[in-house]
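Note that one protein chain of the assembly has been removed; the remaining protein chains are unaltered in position.
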Amino acid sequence: MAAITGVGAAAIALALLAPSESPAREESPLPAAVSPAFAILKPRPLRHGGHTSRWADVLRPTLAHHGPSSSAQAIATLSTQTPEGTTNILLVLDSTTDAKGDVWVAVQLPVLPNNTVGWVPRRALGGYTYLRTHLEIDLGKLTATLERDGREIFRAPIGIGLPRWPTPTGSYYVRDRLTRYRSAFYGPVAFGTSAMSAVLTDWPAGGFIGIHGTDRPELLPGRVSHGCIRLKNRDIILLDRLLPVGTPITIVG
Amino acid sequence: MNLPPLAHIDEDGAIREAEGRISRHGLLRAAALGGGGATVIALGKARAAHGASKRDVDILNYALTLEYLQAAFYTESERLQKLGPKAASAARTVGAVERAHVAAFRGALGTAAVARPRFNFKGVTEDERRFLKTAVAFEDLAVAAYKAQAPKLEDRSLLAVAVSIHSVEARHAAWMRHLFGIRPAASAFDEPIEKPEILRIVRSTRFITATPATSAQESPEFTG
Partner (left out) sequence: MLNLVLELEYLEVAFYEDAVARGAIAGELLEFATIVGGHERQHVEFLRGTLGSQAVAQPRFQFGDSTRDRQAFTQAAITLEDTMVAAYNGQATNLTPAALGAAARIVSVEARHAAWVRDIAGETPAEDATDAPLTEREVRSTLARAGLRKRGGP
């Protein structure tokens, strides 16, 4: 088809600059493209702060296992709803693919004993939500500190459990958020967490530790509660604007 | 013939759930994809940038929805770090490009832009083989979608944007196909796919999902 001899790749260009047939349009080249309506900026890499966590909702009732396999020991039954009627969510820690090609995820479980990690099939969960916030509860200093991307954005004095009803230590997450209820005792906003009182197991709804306001601000900071974490109402209202549900919580002694 | 996206690539059903299963949130998903009422409401109120016609704004929002899907998919794949080095590198590069597309469309549409849907990728972002299969399907789909829509744009300056993205999506498709081990260019011609068929395929993945209710107006029973 083509005549071929070796004069270099320039021949490609030369052939085009002077094609054997010279149409009239050579003298008036084709018009330029219409300018784009808007610019698309240069692609930017994802920020990896190292402070990202993720949570997912429980889509269907499922068993949490001790390992990433349905033959591993079952350690908890997970429902799709919390006792408060919100969607049951889990903090996701890791994932792996088993020999059959099924994905399993490691999750922080809202069960006793506290700090239990279990494995659930990926298909039992919904989509991941990514967060950059982290809440630290210091039982010694009696403070709650919220960080975003590792930087402190909120700090407030807190009330925690009395010595006989201690607030548990360990790794948890914010499970839900309740508002517009009629209870001055809990203040204007109450967050549910995945932490549970190890002693008040017969408490209604199972004894989950909450983070909420109070009608007794004069008691804060102090060891005053049944295990819950109390903030002054103005602090919990501010925290409510900064703390997304699903945020990991670390409670240190 | 080119492989039709998703329908053929997903031979083991990893991407698509069984046909005919009734979805709890079907209506909401349809709306989020611009197939339902939500888009119409958004457009009714909003003034699109560049004085684009309603038809053009519709096309841009449709493209934006596909870009949202791709951007979220690659971004999650990069975050979860379950891919081998080559696939991870491709996910990083392509993800950054899809995010740039999203940002550009959102900027251009302003208040007329459809909201970002919530996604559940069901593990395809955390397993390399499923990642590549899904990536091939998404990219072939995007190429076919842009190809069908570009000639429909009334504004030539919007067409300029669309064609410059169209061929990039084709590069992505070839890249992902090469990584997956199938022919990057399956035939001499790529065929367009019209919007209803694209939306049907996207819906069938059930990757677009409802937002969980994590707040309630309920009296607390925490330990107090």
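Residue numbering begins at 1 within each chain, and the chains themselves are lettered A and B in the order written.
One rule holds for everything that comes next: a contact is a pair of C-beta atoms (placed from the backbone, for glycine too) under 8 Å apart; a residue touches a chain by one contact, two chains touch by 3 or more.
The structure displayed is predicted, hence computed values, not measured ones.
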In the full complex, which of B:Ala137, B:Val168 or B:Ala216 touches the chain missing from this view?
B:Val168
Even though one chain is hidden, which residues of subunit A still touch it in the full complex?
1-17, 19-21, 23, 25, 29-34, 36, 40-43
I need the residue numbers on subunit B that touch the omitted chain, in ascending order.
93-94, 97, 100-101, 104, 143, 147, 150-152, 156-157, 159-161, 163-175, 177-179, 183-185, 187-192
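Just so it is clear, only the chains that are shown with their structure count from here on.
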Between subunit A and subunit B, centroid-to-centroid distance (C-alpha), Å:
22
Can you check the complex and tell me which residues of subunit B touch subunit A?
14, 49-50, 52, 75-76, 78-80, 82, 92-93, 95-97, 99-101, 103-104, 107-108, 118-123, 126-127, 129, 155-161, 164-165, 209, 212-224
Would you mind writing out the residues of subunit A in touch with subunit B in their complex?
33-46, 52, 54, 57, 83-87, 89, 95, 97, 101-103, 122-123, 125-130, 161, 165, 175-183, 185-186, 190, 192, 197, 200, 203-205, 207-210, 212, 225-228, 245-246
